[in-house]
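The other protein chains are all here in position, but one chain of the complex has been omitted.
Letters A, B and C name the chains as they come in the text, with residue numbers starting at 1 for each one.
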Amino acid sequence: MPGSRTFRMENPEMFQLSIDRLKMRGVEITDIAEITYNLQKPYVKDLTMEICVENVKKVILKREVQHAILVGIDLDMLAEKKLLSEPLQTIVESDLSLFGVDEIVALAIVNVYGSIGMTNFGYVDKLKPGIIGHLDNEGKKDGRVNTFLDDIVGAIAASAASSIAHNYLK
Amino acid sequence: MPGSRTFRMENPEMFQLSIDRLKMRGVEITDIAEITYNLQKPYVKDLTMEICVENVKKVILKREVQHAILVGIDLDMLAEKKLLSEPLQTIVESDLSLFGVDEIVALAIVNVYGSIGMTNFGYVDKLKPGIIGHLDNEGKKDGRVNTFLDDIVGAIAASAASSIAHNYLK
Amino acid sequence: MPGSRTFRMENPEMFQLSIDRLKMRGVEITDIAEITYNLQKPYVKDLTMEICVENVKKVILKREVQHAILVGIDLDMLAEKKLLSEPLQTIVESDLSLFGVDEIVALAIVNVYGSIGMTNFGYVDKLKPGIIGHLDNEGKKDGRVNTFLDDIVGAIAASAASSIAHNYLK
Partner (left out) sequence: MPGSRTFRMENPEMFQLSIDRLKMRGVEITDIAEITYNLQKPYVKDLTMEICVENVKKVILKREVQHAILVGIDLDMLAEKKLLSEPLQTIVESDLSLFGVDEIVALAIVNVYGSIGMTNFGYVDKLKPGIIGHLDNEGKKDGRVNTFLDDIVGAIAASAASSIAHNYLK
């Protein structure tokens, strides 16, 4: 039975640490699940927030996702502390629209969930619903950088939506 | 002048043939350019349809894009002629939402234009503006299959938008 | 328990059909598992062919992988029957080195398994070990086209290697 074993393998400490790191930056699992809910509700009529929360957690169990969370949040925080070298410091601090490494790190999450994850990510990256818009605005304030985090949150929400689509649509 | 050399290199017959193939399936360059215009207008204030048409053409000059057009349109037409094997015939004919090879072929186009291309593609793939929505609806009619074409058109429009962003934003 | 449910969900008929389609084109699961074995043996000392076969099967359980198999084999067979339109017919028939849609379809498989899958795929795509080299040579004979199949086989082998790495390396 592949699943139960996978569950054991992908270690619980890293899962908890990833959740804690997101929380520390102001992101709750339910904030992400809400975006997933709105993405998938039109297609899955019996969708509940509980299912969305469960699927967001399943996404965060993946090693690729945990690593992307760690790298992205570290880069944001290093930018807040002005520890990046120039011109990268200015680019990340100002969330320059032509900077694409943030989306690339998010892609590492989304790729694992196939092409539905990818189109959903593009969509939320542009419309910035819920917590994503909040992070984007917060990142414009002095001393706060969310350049990588908003993309990572969008990628997790989009991936959970894709996971639901693959399990609940026939 | 980059174009002239690029043009020589990436042969003009294949460019014209790709344009003709799109036209044969009901897609004009201006239809694609219109989507590009709407995507990029909010960010580039002096944007004109002429610039968009030029950038759509630049995208179609790329070999990867020409190949994706040829493969996608052939698969749609083979499905119309019931020449795919089952269950692929039914999957492509009905544009099954969990089928992702169409988006994957479109990704071959979008990848070349970096992460802005990718998020724009996700966005239009979901909202289906202009000709994309038209193709999507037309594909639901008996005897007509646009499963690959609508994604390819979205990918070209998104790539042209990305190309404009990289040239006109600082 | 996510696994057992995933197992149920991703339907068994499509799994069997994918295996049969590969066999019909001369590819046994053990042929693919052998490539996986050679890729991963240097890193996992207790690796057995049995583990490799199990992981190749796990890869083929994924819907994205099944769809890529169906599309790729159909395109090869349509080319054998001269049913593609020109110039695509000639491009696929001759396995033109600058044609990249075959690798793109294979990427749809590999992406699901993260970046280890991707580098392993690049490696086998270039060295063509075992059945991949056999398919490549066979595809050069009159009347036989394996343009998509050799990449798909490489992608499945590389993905299984990645899956093993994620489960057996700490």
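Everything that follows uses one rule, which is that a contact is a pair of C-beta atoms (placed from the backbone, for glycine too) under 8 Å apart; a residue touches a chain by one contact, two chains touch by 3 or more.
Note that the coordinates shown come from a computational prediction; the quantities given were computed from them, not determined experimentally.
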Residue touching the undisplayed chain, where the options are C:18, C:36, C:66 or C:120:
C:120
Applying the definition given at the start, please give the residues of chain A touching the unseen chain.
14, 17, 63-64, 67-68, 70-71, 74-75, 77-78, 83-85, 87-88, 91, 98-101, 104-105, 107-108
Contact residues on chain B toward the hidden chain run 1-2, 5-6, 9-10, 63-64, 108, 111-115, 166-167
On chain C, the omitted chain is touched by residues 43, 97-98, 100, 103-104, 107, 114-116, 118-123, 125-127, 165-166, 169
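Keep in mind that, in the parts below, only the chains that are shown with their structure count from here on.
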So, what's the distance in Å between the C-alpha centres of chain B and chain A?
28
Residue numbers of chain C (touch at least two other chains):
63-64, 108
